[in-house]
Every structure is written in structure tokens, then in C-alpha cells.
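Left out: one protein chain. Kept in place: all the others.
Labels run A and B following the written order; every chain starts at residue 1.
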Amino acid sequence: MSVKIEVGAGGIPHNQILIYGLVGSLVLIYLTYLNTYFQTEYFAFFGGLAAVVALLWGTDTIKHLCSYGLGTGVPSAGMIALGSGVVAALFGATTGPFAPIVTIIIAAIIGAVAGLMANAVVRMDIPVMVVSLIELAIVGAMTVLGLAAMACGTFEFLGMITGTVTFLGFTMLTYETSVIGGGIIAVIFMLGAIAIQHPFNACLGPGEQQDRTLMLAAECGFLSMIPVAIISFAFIGAYAALIALVISIIGWLYTYQQYIELSKRDAYAWLDAQPIMEPEEGGA
Amino acid sequence: MEEIVFGIGITALAGALATVAGAAEDTESDIGSQGDPNSQVQLAPQMGYIHRIFNKAVAGEPPAYGLWVALGAGLAWAFMAMQINPILAIVLGSALAVFVQGVYATTAYLGRTASLAKFGQPVYIDILKSMTTVTMAHAFVAIFTTVAMCHLMISALGHPFPLPLLGLVWGIALGAAGSATGNPFYGKERQYQEQKFGAGVPISASGNIVRYAEAGQRNSLDNGFFSAKLGGPASGICFGLIVFFELWRTVVFEELNIWGPIIVGVVVILIFAIIDRYIEVWARKNFGPYTTPEEASS
Partner (left out) sequence: MSALGGPKQTAGVQPPTAIGIVLSIILIVAALGLAYYLVQMAGVIAVVGIIIGGVLIAFGVHFVPVGGAPAAMGQSPGIATGVAMLAAGAGLAGLFGGAWAAPFGFAVALAGGAVGGGLLMAITCTMVNVIYIFGMGIPAASGKVDKDPITGDTFPEYKSQGTEGHGLPFISWVGGVVGGALGGLGGTLIYLELLDVYQAQLPVLLNTTVEQIAPVAISLAGVFAIAMFLINAVLAAYNITGTIEGPHDPKFKRFPRAIIAAAVASAVAGIFAIGLLELVGVF
């Protein structure tokens, strides 16, 4: 109804987060290329870390965009971000070693078109719309590419559509047991779509604090890494997947605990099994 | 013929699973005040009504269930790819998806409530401890049944989509059906049960939700048992009918003619149009106008 979106002021400026997010996710995703270079699978987890960094940036972008009031929920911004992102990420993936850079360019194009349409044709007339949708599409694309690379150890398209099946001791090449052929890309899509909008959707309100929201974004990222790490047991070696799983669980436990501490800091009171505290002077 | 009988059996089973899923989904989201009634739980403290209701704004129900079910299906698919028995794989996948759901529920409650500090709304830790587990239990039922239903559609009925993609499709449909049917019952009848029955909540009453129970203070478990009376089962019937008719028209009539399922689908839609019109007229006749037309036109 009349719930106004209010955001806290201050904190790290958005442009700084943008640069850290863009460069950070690009570098981290390129670290998974060490897999191809050294012919191993142990570096797959860097893809997940790239997604975490991208989600931190995306959360701050969503906060800026949604503080204008879109007329529809915060989750829809996550949906359009990942919808544009998945197209860009899979197109980018076909370009081999250039995948992350091409992905960013394609995502920027799709995001720019969506933003221009929203402003110039649908007439939302929101000043940050075009820039925000470009950023969100890039974040969505990097999240998809990062998590997909984490699941199968590479960000190259052929790696995503081929897998192996061991049957009665024979190892066969198959297209069905792969990240795309098995539909795992749909899981990654939804993991990103919820993780990108949840931190701001959960923390919005007059007491919103940037550090708490961003900590939650990191928590959502690590939480999304856990199931992807488990799924990756089906695609990459057990030890490589185990490393990814351990890293995600440690990261998640740390950020979750930090988030609870920050919530305790910001909460009005932290009570266990206490009755309703009626406001003293009849209403706040 | 035998194939059709087998198909009808699978259809009935899938419909039954969907019914259970719909009922569990709506009860889960009402215990967590997810979906649209959430706005009132969020608004109440700002109006000076401090409450002890679980406020878990993960996302709207359709995207949230899109994720839970797709995740359960994806994990189950991965376990099956590791040569684990399908039933065990679905159980394990659903359990892990429920873990993710539970974590999201706690962070949503903490985030929203901490941001309401200005209005004096405290964080009640016991709510997290007691309600999150209950929503997780309901979510497990909803996710397990939906993933099992999707698995049946692939392995027994031969749908071409892979399991996670089908999970995403039916998860979003489950959330859409559950939120559409169940939300008003919780939002109007439970949160605002002190308002007049048989009328919408006046906009001026927004935020004044019921916070005290028959004995003591209301918590969200009280809302769960209320939703389980009508909102949950109705959502279950809604989703069950959707899945049943969607499969039934294809399984039974595709053999007769490739256009058969489409004609039957149109007929079913027309039947629902008649039912809807009948109850609409029934309501107009029995509930009567609130005011005479002359007054209303002023």
C-alpha cells in the first residue's frame, strides 16, 4: 500500500562500488581460465567468487534504481537483469577466451536497449534508468557466467554443452549431462535472480544501512555458491568440487554471522520470547 | 489403450501431488507473511502497531517458488547424474533447497525488522527459531511434491524439458496459483479479522492488523492454522486442477486427434467461465447491494 521505499544515506559511493564490482568480477572470472591453462579443475570456485562480487555491485545498483519507485516490486528488477544477463552470458560464452569481455559488451547493449525503451517509449522518465539497467544486465550476465563456470569448470560454450557419463566402466561423451543440456542453467538463472534482488528487498526501510545490505548481498552470493558447488560434483572432479564446496560454506558462515551481528547493531531491540512492546506515547 | 490407462494413472498422481504442493505452498507463505499481505505486516509498526508476526519478504511467491523448485529439481538432477536412485535424489535435492529457503527466510526477517528500528519494532529471536522451522517443513512438502511431479512428467509422460527447466516452469506456476488464491484469505480475513465481514478493508484501516490472539499474542503459527482451513486447500485445488487438466487433455485426447487436446482445453475453459459467472451472480443476489444505486452514484 503506502510503504515508501526509503534508503539510508551515506556509505561507500556507488561509482566506487561499480568499479570494484566490474574489475573484481572480470579478474575473478578470468582466474577460472587457469583451469584451461593448467588442464585442471581446481580453480572452478573463482567463478562463484566472481558472482559474489558482481552481486555486491548489483545490490547497490538496485538500491539506486528502486529508490525512485518503479510501481512494481523490487523482484521484477532482478528478473529483467537476469533475463538480459542469461542471453548475454551464453552468447559471450561462445567466444572462447574472450567470453567475459564479450559478455560485458553484449549485456551492456541489451541493458541499454531495455533502459532506453523503458525511458523513451514506456516513459518511465527515471534519470538513472538506462545506466541502472546496463549495470544490472552486466551483473546478471557475470553472475550467470560465473556460476556456470563454477559448475563445469570453464566459461566456454563447448564445455557447457558437453559432459561425460560413466556407464559400466566406460566413459562416454554426452550432451545430456551438461550444464546447458541438463537445464542447470535454469537453476543458475533463478539463483541469480533471487540473489540480486533479495538484499535490497529484505533490508529496505528507513533504517537501511549500506554495510548491512552489502553484507547480505555477499551472504546471498555465498549461499548461491553452495548448491552450485554440490551440482558441480556431477561435472568436475570430486576434489575440485569439494574445494568449491568448502570455500562456499566458509564464506557463507562468515558473512551470515557478520550479517546477524550487523542486524543486532541496527535493530531497535534484540529480544527472545518477550511480549509485544507497545510504544509508550501511542504510536511512533 | 494400456498406454492411455497408464497415462491417466500418472495424470491422477501428478494432480494429487500438485494439490498437496499448492496447499503446503500457501500455508508456508502465510506463516511467513510472504507475498502481498506482507505489505501490511511491514506497514503496521509504522502506524504504531508493534507485532510479533513473521515478516519474511524473500521475493514475491512466484519467483521465490521458481527458485526453490528449480533448485530442488537441479540438485535432484545432479544426484541422479551421479547414479543415485531417483527417489533418494529428489528427497536430498528438496532438503538442500529447503536449507536455502530457510536461510533466505531468516535474512529477510532480520533485514526488514532491523530497518524498522525507527518505529520501535524489536527483533524477536524466538519468532525466527520457531517459525522458520515450520515454514521449512511446509516448503519441503511443497518442493518435494512438485519436483516429484516434474520427474513423473519427464520419465512417465515423456516431456522434452530437462528436470530443472520443468521445475522452474512449474515452480513459478505454483507460486502464481498459490499467491493468487491464498493471499486474499490471509490478507483480509486473518490480518483484518476485526473489520466487517463481507466487505473489503477500508483504506483508512491499513496497518491496523490483529496482533492479539484468543489467548496471549498472535504469532504466525496461529495464521498457519487459519490458512490451512480454506486458503491452503483452495490453493491446492487450484494448482491441482491446473496440473490435472493440463496433463489429462493431452494424455487422453492426443491419441484421437492431434487437435483433440486443444478442443478439450477450450471446452474446459468455457466450463470454468460458466462456473465463475454462476458464482458471481449468486454472490450478487445473496450478498445484496451495500447501498442503493441512487446513493452510490453521488
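For the reader, a short list of remarks on this structure follows.
Rule of thumb we're sticking to: a contact is a pair of C-beta atoms (placed from the backbone, for glycine too) under 8 Å apart; a residue touches a chain by one contact, two chains touch by 3 or more.
Just so it is clear, the model here is predicted, and its values are computed rather than measured.
Of the listed positions A:G181, A:P206, A:G237 or A:P279, the one in contact with the omitted chain in the full complex is A:G181.
With the whole complex as reference, residues 1-5, 66, 68-77, 79-80, 82-84, 86-88, 90-91, 94-98, 106, 109-110, 113-114, 116-124, 126, 157-158, 161, 175-176, 178, 180-183, 185-186, 189, 201, 204 of chain A touch the missing chain.
Think of the hidden chain as still there; on chain B it touches residues 35-40, 42, 57, 60-63, 159-162, 165-166, 168-170, 172-173, 175-177, 179-189, 191-192, 196-206, 230-231, 234-235, 237-238, 241-242, 245-246, 249-250, 258-259, 261-262, 265-266, 268-269, 272-273, 275-277, 279-280, 282-284, 287, 289-293, 295-297.
In the analysis below, only the chains that are shown with their structure count from here on.
Annotation: 26 Å between the Cα-based centres of chain A and chain B. Touching chain B in their complex are the following residues of chain A: 1-3, 73, 75, 78-79, 165, 176-177, 181-184, 186-187, 189-191, 193-194, 197-199, 201-208, 212-213, 216, 219-220, 223, 226-227, 230-231, 233-234, 256, 259-260, 262-264, 266-279, 282-284. Taken together, the chain B residues at the contact with chain A in this complex read 39-40, 42-43, 45-48, 50-52, 57-60, 63-64, 66-67, 70-71, 73-75, 77-79, 81-82, 96-97, 100, 103-104, 107-108, 110-126, 161-168, 171, 203, 206, 211, 217.
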